[in-house]
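Of the protein chains in this complex, one is absent; all others appear in place.
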Amino acid sequence: MILQQLINGLSLGAVYAVFAVGFTLVFGVLNVLNLSQGAVFMWGAYVGLEMVRTLQLPLPAAMTVAVMAAGLLGVVTEWLVFRPLQRRGAHRWMGMVASLAFARILIGAAQEVFGTQVIRYPDATLVDATLVVGEARIQGLQVVALGVALAMVLALGLLLKFTNFGRAIRTVAFSETVARLVGAPVARVRGATFFLSGTLAGGAGVLWSLLFQSVSPFMGDTILLKGLTVLILGGLGNVAGALVGGLLLGLVEVGSVVAVGSGFRDAVGFGLVLLILLTRPTGLFATREAKRA
Amino acid sequence: MSDLYAAYENVIDLCLLNAVLAFSCLLLLRVNLLSLATGGLMAIGAYLSIWLTMREGWPFGPALLAATGAGALAAAGLGTLVLRLRGDYFAMATLAFTEVVRILALNADPVTGGALGIFGIPKYTQTWQLLALLALAIYLVWALRRSSLGDRMRAIAEDELAVAAAGHDVARLQLGLFTASGAIAGLGGALAAHLNLFVAPSDFGFLRSMDAVIAPVLGGVWNLFGAVVGAAILTVLPEVLRFSAQLREILIGAVTLLAVLFLPTGIASLPRLLLRRGRLA
Partner (left out) sequence: MPDLRLSRRRVLALSAVATLLPRSGLGQTSKVARIGLVQSTTGGSAALYGTEQKQAIELAFNEITKARTLGDIALQAFHADDGADRGQTVNIFQRLIRQDKVVAILGPTLSNSAFAADPLAQQAGIPVIASSNTAPNLTKIGDFIFRTSVPEDQVFPTVLAYGVRKHGVKRVALIYGIDDALTRSAHDVQKKAVDALGLESVGIETYQRGDVDFSAQLTKIKAQKPDAIILGALAEEGAAILRQARQLNLDPKTVFIGCNANISAKLFELAGPAADGILVGASWFAGYDTPRSKAFVEAYRKRYGTTPDIYAAQGYDAAYLIAEAIRRAGTATDSRAIRDKLAGITDFEGVLGRFGWSPERDATVTPKVLIGDGQAKVFAAAPAV
């Protein structure tokens, strides 16, 4: 039973992690909270599902399309919401309010297009394999989700660390003024960051809908709150922290169902956030970037 | 006129109530604090006042006072813990507070009725009370602006470190404001409970807190009537757009987004802007 719960927690946490990494990336680079991330997650899920249902694409192709579409939606968010605000030097909470309003538009549009009912992937598209380890059962999908999640985060890590573009992103994250001084293409970096962040949100959306077989216009609301929790656990703007924080939150949630009772599950998650903030005011894995916030 | 009031009494009451709550956030926004604790603090005030009026047989007045005090006390306690957090960490800590309160309320059946909520709450809240409270809030903010405290708040908004370096106790001022905002939220919670006859924990979550912040931002944080205008728009918009069931959500989002993007100083500054443009032309 403990093994099974560990698997339950990790596969849930993997999706949290992918979502939160995208979330934290934008924060790290632009120092803003993009509250439309949940809606991008939802649109990613819908695009993936429609590719399979309507266009009969195989799953990997559908996922690629969904991830790209979500990335573009991220770019649109930057262009439509954050760039005008940044240009006039608006206060940071303007970004929060504006991105939440944008999310409302996206959710309304999804209701308009797809209806309000919960839908899911057709049975035939699903990996049906099950791994039995002792008492525990691991779904093929859980393994795939965990793998894809780790691959996405790893690819992002490599991109940030070893490519010129990654260096540019990190420079902008460190300081936009410094980046301008050394001639980094700041505007392009901002757009690219939103693209990457969108792809991660969309990827998380597809994984989520595959794992839990549930797509609805409101699916982004829940994960937005989870993402915020992970953001704090890992430290704002800290990519590695978000990865660990996501997995941690998955385990904590499952652990609190086992140990405390499911009625208090979310109170445990948020209680943990409060506790961590009180002892470490910039998150569990505070770094230089995080402290800057 | 009285016909109009009869048909839209609840809309008017909600506008006034939301405006009062917007003021509790506006005080904090003016010193660079974005608080999402409104929902949690409202819940404390609401449940306390319901308990006092329905179980202990208190009259409405003292129950309101108790709710105000409880809100202030809770905010003072929370503020002592979380006010040293900066920026978004502060916002998230207050959000965590609100969510923890909501979940405790869901589990505290004997007091809150859990998700089933409490119904049959006597309707004590009157329009004139809300109106008087709002007038008081506007007066206080107006008076505050003309005091030395108001100057210091403006300075903190510009540069918190500089104010601290000049020897002013920024932390104490912020704690004082947070406590005041908690008092308003507690009072607002009690008024809301006795306005709607029914209360459930879902009334006091993330969205409730977010709405209280959005109203002043939308209306204009530094405008005296910003909170009122913002709250009125957020409350009336869903009613006005009722002609279109599905597009409503999209339109509400679009109006908010456009206002934030194109009216940097808030919707309440629109008349002045138009006036100025008129003069130029």
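Before moving on, here are some points about what is shown:
For reference, chains read A and B in written order, and residue numbers begin at 1 within each chain.
One rule holds in what follows: contacts are C-beta pairs under 8 Å (C-beta built on N, C-alpha and C of every residue); 3 or more make two chains touch, one makes a residue touch a chain.
Since the model is a prediction, treat every value here as computed from it, not as a measurement.
Residue A:219 is the one among A:219, A:233, A:247 or A:268 that touches the chain not shown.
Interface with the hidden chain, as seen from chain B, comprises residues 3, 6-11, 14, 106-107, 114-117, 119-120, 123, 196-198, 200-203, 238-239, 242-246, 248-249.
Counting over the whole complex, chain A has residues 1, 4-5, 8-9, 12, 111, 115-120, 123, 130, 137, 139, 208, 211-214, 216, 218-219, 221-222, 253-254, 257-258, 261-263, 265-266 touching the chain that is not drawn.
Note that only the chains that are shown with their structure count from here on.
Between the Cα centres of chain A and chain B there is a gap of 30 Å. Chain A meets chain B in the complex at residues 27, 33, 81, 84-85, 88, 90, 92-94, 96-98, 100-105, 107-109, 111-112, 225, 228-229, 231-232, 236, 263-264, 266-267, 270-271, 273-274, 277-278, 281-283, 293. Across the interface of their complex, chain A is touched by residues 29, 34, 81-82, 84-89, 92-93, 95-97, 99-100, 103-104, 106-107, 206, 210, 213-214, 217-218, 246-254, 256-257, 260-261, 264 of chain B.
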